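Below are the structure tokens for one structure; questions will follow.
The complex is shown incomplete by one protein chain, all other protein chains being positioned as in the whole.
Should a chain be cited, it is by its letter among A, B and C, assigned in written order, with residues numbered from 1 in that chain.
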Amino acid sequence: MAKIPAKVASKAKQISVLLMDVDGTLTDGSVTLASTPDNHALEVKTFDAHDGQGLTLAVTAGLRTGVITGRSSAALRRRCKELDIEFVYEKQGHKIAAYEDVLRKTGAKESEVAFLGDDLPDLTIMRRVGLAVAVANAAPEVRRAADYRTKAVGGKGAAREVVELILKSKGIWEEMIDKARA
Amino acid sequence: MAKIPAKVASKAKQISVLLMDVDGTLTDGSVTLASTPDNHALEVKTFDAHDGQGLTLAVTAGLRTGVITGRSSAALRRRCKELDIEFVYEKQGHKIAAYEDVLRKTGAKESEVAFLGDDLPDLTIMRRVGLAVAVANAAPEVRRAADYRTKAVGGKGAAREVVELILKSKGIWEEMIDKARA
Amino acid sequence: MAKIPAKVASKAKQISVLLMDVDGTLTDGSVTLASTPDNHALEVKTFDAHDGQGLTLAVTAGLRTGVITGRSSAALRRRCKELDIEFVYEKQGHKIAAYEDVLRKTGAKESEVAFLGDDLPDLTIMRRVGLAVAVANAAPEVRRAADYRTKAVGGKGAAREVVELILKSKGIWEEMIDKARA
Partner (left out) sequence: MAKIPAKVASKAKQISVLLMDVDGTLTDGSVTLASTPDNHALEVKTFDAHDGQGLTLAVTAGLRTGVITGRSSAALRRRCKELDIEFVYEKQGHKIAAYEDVLRKTGAKESEVAFLGDDLPDLTIMRRVGLAVAVANAAPEVRRAADYRTKAVGGKGAAREVVELILKSKGIWEEMIDKARA
């Protein structure tokens, strides 16, 4: 991760809730479908171990985490459980309702919420949160709407980078390193 | 996407039907087979979330979409359903019959049809449509036959790029952005 | 594909049998295992559509094709069937017996056989065939033993490149293009 710009750090240190898109953000944008013997197809999702390590550390550090996605799969739900992701909103064609539900449930101010996204449906939330982050390979419209753009692409460390950005801005990254669990 | 050449834009603005190859075009060319307990193998296909977003927007914008492929899988059929792809032709060793069927069903002129492809079996259609597009990593013969070559490789944004090319040439991309659904 | 060196072309034009390794050659070297509900794991293999197109054209052009591999999977057998690969030798810890079996069955001279490989177990065959080809990312020992090294890496067009190399050296590539089926 490059040096954190002062303006970004000042936003990042206020974050208590980290929300994320899934496809293209926690994954590399691959939508993988496996044909089944009875002529259906089931979803296979590929997440990233470094992202997972980061998101687990985020929870250990006291952040609350969540995902808001248009799709739905047992694969995603298992991964969220593994990473202690508290808010899991699936089948959200429009994402803003889920976002407002998180605000209600957490009582967080919008300035305390970060969102990491990659494509057009993420824009409505990104325009409202305290810290809007785009993955390196986000759509141009999304990159322009972001306060920060990760060096990592979606599904390959972008979430890890956001977690480090927030914990370093809060000055607690170093103490988290020794708390890492595999 | 780079600036659209005037000659390409003038072809693109006439398009009402977008046809596509599948393997190497809507996928990265991977042919993935998963062994099953009863000693068969089932197809796993990986599509791209950005492509999906683009193709959904294309339909919202009034384009009709279709795929013509030599293979066949439940995975492809599910993805086509998710993206409201109207024409799905599988097991087409020679693709031209399916193409002519689309012309009949839509009543579209050939100048109103775009085709996105990557390999030799796509050439017969590409020589006839109004807008022939090759993915960045298409076979050399296909790249030479194309009116336009995407910057993105197959399965990683090439279809999204064609949709943007068409909708921008029609001057309606900007208004579509806010219609995006996850 | 770069221009074919004269020495390579003179070897390539004599080829009537094309043998290949599988993992790292017809695939990118990924060994993918999918856990099953009953606590076993089944093999998933990813091949390349462009390689497939090339190998199908090779058969159409009259070449005989085969694979020799240390592993075994229903996925590989399905792919070989799709591509009309005549010789399929699995579980070959040492590959030379299978190679000699092909010589016997085809009656081909060693100078008429090409082999495409990527790692140490391929060396024994590569030292004997008329045309030994290494994929771009082969082990250094294998690259050194090869008459030709593809520009493409294993599982991403290396087999296609060998087929083009052979058919172009024979002067029949151009006429094959229109015979391509999807």
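Details
Just so it is clear, a residue touches a chain if its C-beta (ideal position, glycine included) is under 8 Å from a C-beta of that chain, and two chains touch if they have at least 3 such contacts.
Predicted model, so just to flag it, every value in this text is computed and none were measured.
The hidden chain, counted over the whole complex, makes contact with A, C.
Summary of contacts with the chain left out: across A:16, A:53, A:106 or A:124, the touching residue is A:53. Note on the undisplayed chain: of the listed residues C:40, C:109 or C:179, the one touching it is C:40.
Between the chain not shown and the residues C:23, C:48, C:112 or C:147, the one that touches is C:23. Across the interface with the omitted chain, subunit C contributes residues 21, 23-24, 27, 29-37, 39-41, 44, 68-71, 92-95, 118-123, 139, 141.
Touching the omitted chain from subunit A are residues 34, 36, 40, 42-50, 52-53, 57, 73-75, 77-79, 156, 177, 180-182.
Keep this in mind: only the chains that are shown with their structure count from here on.
Taken together, the touching pairs link the chains end to end in a line with two free ends. Annotation: the subunit A:subunit B pair of sequence copies touches via predominantly different residues, less than half of the used numbers being shared. Superposing the C-alpha atoms of subunit A onto subunit C requires a rotation of 180 degrees, rounded to the nearest 5.
Separation between the centroids of subunit A and subunit B, computed from CA atoms only, is 30 Å. Chain centres here are Cα averages; for subunit A and subunit C they lie 42 Å apart.
For subunit B, the set of residues touching two or more other chains reads 34, 36, 40, 44.
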